[in-house]
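Can you keep this structure in mind? I'll have questions shortly.
Of the protein chains in this complex, one is absent; all others appear in place.
Labels run A, B, C, D and E following the written order; every chain starts at residue 1.
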């Protein structure tokens, strides 16, 4: 199964990106194009999720999965924080910032997982997109609580409304939720005319986007000066533990195998868009070199190449 | 009918863009991607128009519609100018600049209208693309005549050749006309191999482009410091009157209902690409804050959300 | 046949770009979009080549064509160098730099040729993509040998490893070879899910890319101050001779007509991505105004509009 | 020749997500305008970065501000406590401007 | 150390569509070259703007020109009548250049 995954063009392009960065090739995907692809992928995944939910209706499963996702996103940072301060040797602020990333999710990891799972006949439920959207932000609140614990009166500039706004008005959250709602409203018939772009081109765009992600992840790793062996280890241990927890909870609350695997992958994945931006604003003292190198440089490639297969097999075993 | 329009994904993405800008989300479509989409849309609409005309041939209808379009573009600014100076309180130069925008046309308004009309079984004739191209520039001349009236000897730098060149060599005019001609030459058979890109992806791209337009239009409105209640009112009154006039003339000269509606929408729409660029060069003293806020911030969203439906219903009624 | 070529939308968009640049239109394709399209085209052509070879296997034909390509790329610069120094009046360094461009190849010329040939029922073998990749770099070495002849001990900064790395880690080489290998691994079945993007959209993207290439080529020509009549003549003579040689050798080694034509077009084409970047680094004293104006401003349009047809007819005649 | 006056040219290199916050500080010391210059890449003590990162948290921007000496000093004072935590690179130079009353 | 001479560094922030016109003025006072710096966004008395506007009429660019004092003065004089109607932001500073005879 890992061989199957590793010979899919989507993953091979990711590996090509890593390879190009490692041999210090000057291959580069223009920033605007990468951003355009990420907008396209989010709009497409949101739309498809909304359409599937508009077909299936709001089921109890959806509610349970949503609650589980919210709880995971809110609670996982506490566990990560403990590891990061004790084993990783990070200070309170850096640990809080990193923890927030691991509670939140990576849209591209989810999208890639959905493609690979679907290719294996394991299609996660449409509402998992809603779960994805719900899991983006609670972790930010936990991370801040952890980072600022015992300093409630600190008159930081970002306390209060400013940050809440930053979190919920974050571009990727708005686009994902907005497209989901558009999918809900438009339904299968309304989607028909725009389907060619959003469905037909999807996997090809994912290939090119992962090519860029491979470049970016590997460059971040090689250019970073902030990682040590313990942090590298944690960037592998945390996703594995989070992912296993996610799969288990998904199975316990009665999700089908594919959706439980997806919940595990969401739990295992670490944000590299919404959370870094929020942390840079809310915790400017935290070192972005640490959280970006861990989430983007190590956890992201680990999940794409190994994690997805790992958690889907775990889900099949215990499901 | 307005409900149908408002639940089409194309319009919903536009509304999402407006919403994101109003809640001050940091959602942003990279400039290069937006420009790429507008190039794609113009090439596609030009090609399709050319191919339809290559099939139908140059008919008398085409000639009548072209003449009507030219006349409208040239004359509408005089009417708008009167309103802008008397009711709107603008000076001669600003009024001339704004008037030019309302005589000219918005390609995206036309494209969206074509999609929505076609979705309702009301397909405008292929030659309306030629009319669109013809209507882009005459208004610029009227606007300048109005702005410079009584100052014929003013030795502005832009008088004469420079401006004519700017108008006819304007990127969007060249691309639209060029693609139309390519469509004419290539015909239906020549188009076949490139059809997948230009036809299949069209509506999806339009969704993403209108998402950006929603963001841009709403941001312009909220960031503008140049609008007052009277100018806002005129940015609604002028398109309604122009549109009604366009539909009526279209019907009188014997166009089918869909094409008459399209002529109305062209008359109602205001330029936000070719004309602003020309005005910035030809009338640097005119305040871009006024003409861009009116055409892009008010008239454009009004036409997309309400105008298209309005004029197509008017055309059905009187047609 | 040249008429057929000249009425294909792909070529017509190229002509439109040239036209727009000549009338000094402000039409411009955003840089990021142009680069995105070139990445897309290289990934697509690489993938397709790899898949075809994965189906046909490594045949003796492939090996012969590869050897011929390598030899041509390595040897053609010597011939060009002689013409450039004697007839063109260039100094040793400039002549060496220009010669390297003519030994190497232009991916877009090849892609356009493949489309046009395929449209005429003359489909070059899949392995020609591998030949294309192989021909990119040997010419760089010959060009440097020629430029530095008699100065072996010159302690230029770029001697040795730095340059070798620059040549083989060049973005376009990595992407082309990488996609080819991905195509080989994924095979026809693995390609299926990503096919819609890479196959369906291909010719449409090529249209828009050639529109940009037309603009860029014509602007380079009109803005250049480095060309004289002799250099212009050489920018036509060298591709014709190289192309004729390529077709002849292709036919002699037993390639089918289409592949022999493709080999001719590769020989005739001049690099404008990999080689200029390498030359700017390895021979900073060489004037980029000369080599870019010749390869991009003259040879590229000549090959697109005339060369492709010329060499395919030659191949048909002697094949 | 047209009359010119001396003003300060302030450049602040800062992580893009923090730009709105610095603009707020500039507004508070009554600075009338600013422009953002696009930075493609860079390197320093903390390693190198490129703008082509997918996460915008890593991109940097230069805020260019023309202001009177007094306002420039007020801005520098207001930003002083943030210099380290925000990792700002702040430079101030002298330039001549026409229509100096606008700044 | 290499010999350097003092020259003027001129920055002109201007609406992108007007750039060719200003370049023409620069050429007329015999200025030898210019470079355009990409500006992403800005704000001033007239509100804020972003480069990501669909209409290019709203984008702005910085024209960077290195010139001798005499040519710089000639350029400022030539642009003086346009400062208001074009909404130019024009600054002039001192810098040292190598190979100063080129400017």
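Simple rule for what comes next: a contact is a pair of C-beta atoms (placed from the backbone, for glycine too) under 8 Å apart; a residue touches a chain by one contact, two chains touch by 3 or more.
None of the values given here were measured: they were computed from a predicted structure.
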List the shown chains that the missing chain touches in the full complex.
-> C, D, E
Residues of chain C (touch criterion as defined above) contacting the omitted chain = 28-31, 34-35, 38, 157, 212-213, 216, 219-220, 223-226, 272-273, 276-277, 279-281, 284-285, 288-289, 292, 296
Contact set of chain E toward the excluded chain (per top definition) | 1-2, 4, 7, 9, 23, 32-38, 61, 66, 93-99, 102
Which positions on chain D touch the chain that was left off?
-> 11, 13, 37-45, 60, 62, 73, 76-77, 80, 83-84, 89-94
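Keep in mind that, in the parts below, only the chains that are shown with their structure count from here on.
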Which chain maximises the distance between its CA centroid and that of chain A?
-> E
How many Å are there between the centre of chain C and the centre of chain D, using C-alpha atoms for each centre?
-> 45
Could you state the distance in Å from the CA-based centre of chain C to that of chain E?
-> 38
Using the touch rule from the top of the page, what residues of chain E touch 2 or more other chains?
-> none
Chain A residues counted as touching two or more neighbouring chains = 28-33, 35-36, 200-201, 277
Every chain pair in contact, whichever chains are involved = A-B, A-C, A-D, B-C, B-E, D-E
